[in-house]
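Missing here is one protein chain; the remaining ones are kept as they sit in the complex.
Chains here go by letter, A, B and C, matching the order in which they are written, and residues are numbered from 1 within each.
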Amino acid sequence: MDSSVYREQIIDLYESPLNFGELEHPDFSYEEDNPLCGDVIRIEVKLDENNRVAEVGWSGDGCAISQASASLLTEEIKGKTLDEVKAFDKDELLALIGVPLSMARVKCALLSLKVLKAGAYGLPDPSVMRDQ
Amino acid sequence: MDSSVYREQIIDLYESPLNFGELEHPDFSYEEDNPLCGDVIRIEVKLDENNRVAEVGWSGDGCAISQASASLLTEEIKGKTLDEVKAFDKDELLALIGVPLSMARVKCALLSLKVLKAGAYGLPDPSVMRDQ
Amino acid sequence: MYDVNKVRTDFPILSVEAHPGVPLVYLDSAASSQKPAAVIDAMNAYYRGYNANVHRGIHRLSEDATNAYEGARQRISKFINSPDPCQVIFVRNATEAFNLVAYSWGRTNISAGDEILLTEMEHHANLVPWQLLAEETGATLRFVPFLEDGTLDLSDLSNLLNERTKLFSFTAVSNVFGTINPAKQLIEAAREVGAVTMVDAAQAVPHMPVDVQELDPDFLAFSSHKMCGPTGIGVLYGGRDLLEEMPPFMGGGDMIRRVTLEGSTWNDLPWKFEAGTPSIAEVIGLGAAVDYLSQLGMDQVLEHEQFITNYALEALSEVKGLKVIGPAPSQKGGVAAFTLEGAHPHDIAELLDESGIAVRAGHHCAMPLHHKLGLTATARASFYIHTTTEEVDKLVQGLNRVRQVFRL
Partner (left out) sequence: MYDVNKVRTDFPILSVEAHPGVPLVYLDSAASSQKPAAVIDAMNAYYRGYNANVHRGIHRLSEDATNAYEGARQRISKFINSPDPCQVIFVRNATEAFNLVAYSWGRTNISAGDEILLTEMEHHANLVPWQLLAEETGATLRFVPFLEDGTLDLSDLSNLLNERTKLFSFTAVSNVFGTINPAKQLIEAAREVGAVTMVDAAQAVPHMPVDVQELDPDFLAFSSHKMCGPTGIGVLYGGRDLLEEMPPFMGGGDMIRRVTLEGSTWNDLPWKFEAGTPSIAEVIGLGAAVDYLSQLGMDQVLEHEQFITNYALEALSEVKGLKVIGPAPSQKGGVAAFTLEGAHPHDIAELLDESGIAVRAGHHCAMPLHHKLGLTATARASFYIHTTTEEVDKLVQGLNRVRQVFRL
């Protein structure tokens, strides 16, 4: 089972996600699904007076990869400025996940980032985020 | 040149067609082209009091095969009754032509028969003759 | 029943490894089937020996290509017992067949207030074209619901099918439930109210005998790539009078009789609906696929699939937390879509792939079906002429490994 992408960490996060839940009055929030697979992720963020991420919660439904990704991403951005969130690179997230992913699964892994950035940019249309 | 479909007879008829020309007051006439190649044939027929072909003329434009076929067909039906014309079989015509034809050229060869029958049946729509 | 191990040797891909050292167990035929060597070879013979454009050529290559192309149409026509090859129209895939009918027949026959009846278990191919048509014309879509067991709820059919119903289009076999719908009964019911019928036979023609004269739909659609044939080709079968009346769909070469700058007239059937250079190699390939399936015998194909499906449903019922959706084996084609509690279908598919087992995960282009079940996705194993009981056993082993990884 060494070759499996399903390392212990992924399964752990699937069983016990980090930052799972909704916030009361988020400064921004966004929800999107990957229509090709049905995974859906919602991310809500509260900023502090310095425009840094004070609180973050996510909810949604999906595969272990997308769920683990949401846990890792939300954990990672805590304390980051809005600009840092906007600049957060997909390769950073893939590195956090740390297992080699096929093209189809990369989409699962990046859904949370897509949602986060759409929210951060305050964008109404998810499709403009296609290239992220 | 033995293998050629262009026997002397075909070339002779191409140079000197039989029954070429238009009639004054035909009992029926019909014109159609093979749109895929541009061959066009018009046939005009005068019947006698017994409903037999008294006079026939054809005109048109096309390849040696379609032209020879029109000559041979119009020659063959002289004296035949309208019913016999209607029943005239395509294999009879192909036998008259007497050279093996490819599928594409069979269409050239049968254009005159298609026109003749459409006229004999008094049909307004050439497409119903498709299977002849 | 035929010798499945002999059949397997006809498929070059079945001796390929999914990963180094891991043999391929292909359980995704409902998405796209594998191709026997005979089909691949038929296309190679064309490309290497007589490749040329068809219909308009006099030279030997073009003549041979035209004969092969139109000869394939005749055999495909015979395969579904179409009364005339001119009723077999080549399209890219089943999807295009629905769009062709929606544009050509739909735009001329559907208007505001008309109803188009579908079912809740349709593939998007038999839903989205009608949504586009309904939006354009003001027609209304209605749906025959399905019951919990994945069969159609026909209790309200006499209301759903009424004098406003202009079209009833439904799938013969569901690509998710596997449900074999009572197509003949549905067609007869539709005819009673004067509705035109269209059958989605994408999951039927590959798997069982389909006789269009017996079934007698107005339109029927299927795809080559699901029946041992190449990609890029499919069939729209239609009633002759309807096809004759319909305006063309696409314009261009080959579909015309005569063209002037001022206007054009149309070629005869089937070419009226085949604009431009056709998919010649693909039609030749589908002809070879039909030959291959005919030689196995579609009765035999059905028998084998029923045997495997029975075996699989039995075996899958032993996997804890696994639930197959759809009806009992007697009403079901060779498809097992399932959920496994505690593991997402994507993860199931990926873990199975690590064991060389190819299944599909997702909504299988049937989002509304999944939505009604409260699911976003299922995993789906699908079976075909070459599936063995050993492969089903490997699936079960693979699923038990999924349970282990997910600590279930």
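Convention: a contact is a pair of C-beta atoms (placed from the backbone, for glycine too) under 8 Å apart; a residue touches a chain by one contact, two chains touch by 3 or more.
The shown structure was predicted, so the numbers you read here are calculated from the model rather than taken from an experiment.
Visitor: Of the chains you can see, which ones touch the chain that is left out?
Guide: A, B, C
Visitor: Quick one: say which of C:Lys78, C:Arg258 or C:Lys320 touches the chain that got left out.
Guide: C:Arg258
Visitor: Out of C:Asp114, C:Glu305 or C:Glu350, which touches the unshown chain?
Guide: Going through C:Asp114, C:Glu305 or C:Glu350 one by one, C:Glu350 is the residue touching the chain not shown.
Visitor: For the chain that got dropped from the picture, name the residues of subunit B it touches.
Guide: Subunit B touches the missing chain through residues 1, 3-6, 11, 14-15, 33, 35-40, 61-65, 102, 105, 108.
Visitor: Touching the missing chain, which residues of subunit C?
Guide: 12-13, 16, 18-19, 24, 26, 28, 31-32, 34-35, 39-40, 43-44, 47-53, 56-62, 92-96, 98-99, 102-103, 120, 123-125, 127-129, 131-132, 135, 141, 143, 223, 225, 230-233, 248-256, 258-261, 263-264, 275-282, 346, 349-350, 352-353, 357-362, 364-365, 367-368, 371
Visitor: Take the complete complex as the reference. Which residues in subunit A touch the chain that isn't displayed?
Guide: 33, 35-36, 102-105, 127, 130
Here is the rule we go by: only the chains that are shown with their structure count from here on.
Visitor: Among the chain pairs here, which one is joined by the most contacts?
Guide: A-C
Visitor: Find the geometric centre of each of subunit A and subunit C from their Cα atoms only, then give the gap between the two centres in Å, rounded to an integer.
Guide: Chain centres of subunit A and subunit C, defined by C-alpha means, are spaced 37 Å apart.
Visitor: Please set out, as single numbers or ranges, the residues of subunit C touching at least two other chains.
Guide: In subunit C, no residue touches at least two other chains, as defined above.
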